[in-house]
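All protein chains but one are shown in place.
Every chain is named by a letter (A, B and C) in the order it is written, and numbering of its residues begins at 1.
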Amino acid sequence: MVMLYFENDYSEGAHGSVLKRLIETNMEQLPGYGTDSYTDAAREKIRTACGCPDADVYLLTGGTQTNQIVISTMLDEHEGVLAAQTGHIGTHEAGAVEYTGHKVLPLPQEDGKICADALEGYLRTFFSDDNHEHMVYPGMVYISHPTEYGTLYSKGELAELSDICGQYNIPLYMDGARLGYALAAEKTDVTLKDAAEYCDVFYIGGTKVGALCGEAVVFTKENTPRHFVTKVKQRGALLAKGRLTGVQFDALFTDDLYLKIGRNAIETADALKKVFREKGYEFYLDSPTNQIFIVLDNDQMERLKKEVVFSFWEKKDDRHTVVRFATSWATKMEDVEKLAELL
Amino acid sequence: MVMLYFENDYSEGAHGSVLKRLIETNMEQLPGYGTDSYTDAAREKIRTACGCPDADVYLLTGGTQTNQIVISTMLDEHEGVLAAQTGHIGTHEAGAVEYTGHKVLPLPQEDGKICADALEGYLRTFFSDDNHEHMVYPGMVYISHPTEYGTLYSKGELAELSDICGQYNIPLYMDGARLGYALAAEKTDVTLKDAAEYCDVFYIGGTKVGALCGEAVVFTKENTPRHFVTKVKQRGALLAKGRLTGVQFDALFTDDLYLKIGRNAIETADALKKVFREKGYEFYLDSPTNQIFIVLDNDQMERLKKEVVFSFWEKKDDRHTVVRFATSWATKMEDVEKLAELL
Amino acid sequence: MVMLYFENDYSEGAHGSVLKRLIETNMEQLPGYGTDSYTDAAREKIRTACGCPDADVYLLTGGTQTNQIVISTMLDEHEGVLAAQTGHIGTHEAGAVEYTGHKVLPLPQEDGKICADALEGYLRTFFSDDNHEHMVYPGMVYISHPTEYGTLYSKGELAELSDICGQYNIPLYMDGARLGYALAAEKTDVTLKDAAEYCDVFYIGGTKVGALCGEAVVFTKENTPRHFVTKVKQRGALLAKGRLTGVQFDALFTDDLYLKIGRNAIETADALKKVFREKGYEFYLDSPTNQIFIVLDNDQMERLKKEVVFSFWEKKDDRHTVVRFATSWATKMEDVEKLAELL
Partner (left out) sequence: MVMLYFENDYSEGAHGSVLKRLIETNMEQLPGYGTDSYTDAAREKIRTACGCPDADVYLLTGGTQTNQIVISTMLDEHEGVLAAQTGHIGTHEAGAVEYTGHKVLPLPQEDGKICADALEGYLRTFFSDDNHEHMVYPGMVYISHPTEYGTLYSKGELAELSDICGQYNIPLYMDGARLGYALAAEKTDVTLKDAAEYCDVFYIGGTKVGALCGEAVVFTKENTPRHFVTKVKQRGALLAKGRLTGVQFDALFTDDLYLKIGRNAIETADALKKVFREKGYEFYLDSPTNQIFIVLDNDQMERLKKEVVFSFWEKKDDRHTVVRFATSWATKMEDVEKLAELL
């Protein structure tokens, strides 16, 4: 029996148009290490899409790698990175940030988000503490957008965080592993240009949004760490065949593909949410993007597991569990309908 | 005007008997790097005092250094160290553990202590989480005794923590920066031998208990990391003149000096607590050792600051502050009396 | 004008059969992080090809990353890795090994190779030095095969190195970035099974031998570092879409493709060497694989640069330069012929 697959947003290979470009360019002879023309083109198209002609764009392979590299190259040695307690870097990246010598400083979260007051309070308290010379300095703010719970910052919230960071002279960094789904959400008022305006650095996720692999880091404020390429190499992350990510991002940023393919995830997620709502399922929280968190009775969960692949999130109580259903650029509406029948 | 000094327990140099031995041995020609006869003698005396003839003892210079070295040499690379949220390694050591690549995993605390249930729950939850391969493994438990709040574990509590660590096969590590004051406390039922029995590794603090510098790490279970001396050297912590710590610990463990000098701190602290209690001051928490946490009205605090040196701990509310008064092996009862007059 | 391309062996995308498998499997829904069926199949096929049914195989993305991860997870903290002075890890990997805290200990080299005597002498001298506790312990031997100069170890030489490593109980690690070209060389007596027998760990290079990206690490002696997957994640190197490397290595190890495609590189290199030899060019050294090192007169070099892409290797003297011509699985014999006309 074929299982219905709602486990995550990286279960298929590449979007058709991305794969097509890989095939077309496959036998071209190109220089290595990201100096090829496709990488150049991708960088230029991303700059344009961000409305940020001076942005510096680098292509890396995966999300944890990108977080590790951006954070470790931008922080000074005595600094740590502030993140929501639920932030991916603090929970599911196996200590990749600490591996580079830096502490992840946890902030309280609400639906996966940092609120401006909590951030401002932390920074004010830190710098007014007489002992702060003996403590880890907060040197960067990490947010994910969408968050690990699929929630989104509003433009106003981003502006506030950006403002506080500016006051304390520390960069605001956005983990955009699923940025495509944030940009395609119905009610968001945050565009790619806003991300570029409010963040000092962010990345545009490819792995979860139509690429085989690849994340595009955008330094927006002429703030690229010195000799960044060497530092990437030093961390084992410089692809010899930089074309692999170059061609893919070139395709993703041609004819607004990146923005378009996000919509399928949103539409299928919305359809699925409607089903859950109509059938009276309990939502763990309300998420506007492609991740749906539902509280299931454990028996129900076991039954469903036989025909559907989804993710365990956390135990709610002895009889209930929070689970996650994820859609993606590749999810078919007919699979949503099949799932509906099983619910 | 001379200030009354209750700021900390490291404001004087060395205890008289310790200094005397440094003077007496000063011109002896001794080999370096901890291979001298005084270091040997100190190691042997510590083994005896711990009732642990097979223990392996190493002398280091300071507390943060010791925590950094013990933790980083005992953890495997993918592991972090569990500690109470208020644990020194997670708060006031400038990220020294993270500097070595390891995460400090915070546990809830009560009066600075970890409770067995919280620890057991954390470990059980971690290993039953399907995603734990993507998370930092808990590889060690760190406790401080006395804690940062001057509180103490009971023998029963230590036994429980030790038991849980045993079940999960991770070492229990005790930061004994102020161990001398724990051992001298009135109502404690924990002896040095108990520390050696329940902990896989711990250190006996010298800097805060009568030495100019120095901490003695005790590996109690034939569990010294391979080539420990080279790893200490690699971390910049191997003293050429190992005699400096060797002679001091030899003195501290001659005629029970270490246990004796802790008592002065306890006696002066008890006298001071009596004064605070009689004068109706609010205790922030009840501590049985040499640190006293008092809630002061801010005006009162400012007044007192003119004649007494003590430590800011934290803001309680807009009008009150938690402050710390510390006694030590060197505190004079007459200074307690002088302070009493000012309260 | 189209340039002739002999710059390196990673200038094209993937070999046709590899690309085909990526296309065929693209829309299959597969679990992440290397737990998919293609990765499993690739691992099994590699074990078979190595004649090592108990080998543990992991797929990583690139060469520097692989060296960094293998070396840093196998070494104890106080250990460094021995390598020929010309070894890639010591020269052109931007200090990726040192980034993980370990020293690369240089050994004298001959045509890029370590000789057994030099290795044995180093180890004997080290352990008989009274000060070795203050020095970096040699904890692993790194060799590349082919070396950076395209040269090869004989089976006898590998056996000798392996034997010495065994005596000193340190692993022998082979960097096989171009292993396919070593195995396909005319006169080599080293098979993949020999590599698996003599090395404690080695990797089979994909990036330079027909894959878009990917290297397969083979632990041959039940010696995989504990929790290796978590350590890979911690170093930012665990691909979410593990299928990307899984499918490629599955293809490379189906119908002996890996061994076959090496031959094209050797045949075109041999043809090119014949041309150089006939035209009287000076060989910098004699290499049996796909890299050809030629001494060019500087004027000649400048002229050739206008129509051919090749690599600068090093200045020989004021008037001559050593340059490298590389062939690969993708090199066309007609390009060799075109180049011949220009020489």
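Just so it is clear, a contact is a pair of C-beta atoms (placed from the backbone, for glycine too) under 8 Å apart; a residue touches a chain by one contact, two chains touch by 3 or more.
Predicted, not measured: the structure shown is a model, and the values here were computed from it.
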Specify the residue from the set C:102, C:208 or C:273 that touches the hidden chain. C:102
Option touching the unshown chain, where C:23, C:41 or C:135 are the choices: C:135
From B:65, B:147, B:188 or B:224, residue that would touch the chain that is not displayed: B:65
With the full complex in mind, choose from B:99, B:122 or B:181 the residue touching the hidden chain. B:99
With the missing chain put back, one of A:76, A:299 or A:317 would touch it. Which one? A:76
Which chain B residues touch the hidden chain? 5, 7-8, 10-14, 19, 22-23, 25-32, 61-69, 93-96, 99, 207-208, 212-213, 230-231, 233-241, 243-244, 330
Spell out, residue by residue, where the missing chain touches chain A. 33, 72-73, 76-78, 101, 133-135, 137, 226-227, 229-231, 233-234
For chain C, residues in touch with the removed chain: 77-78, 80, 91-95, 98-104, 106, 130-131, 133-136, 312
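Heads up, the rule we're going with is that only the chains that are shown with their structure count from here on.
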Remotest chain, chain A as reference, centres from CA atoms: B
By Cα centroids, which chain is closest to the centre of the whole protein? A
When the C-alpha atoms of chain A and chain C are each averaged to a single point, how far apart are the two points in Å? 34
Cα centre of chain A to Cα centre of chain B, whole Å, reads 42
Where in chain C do residues touch two or more of the other chains? 230-231, 233-234
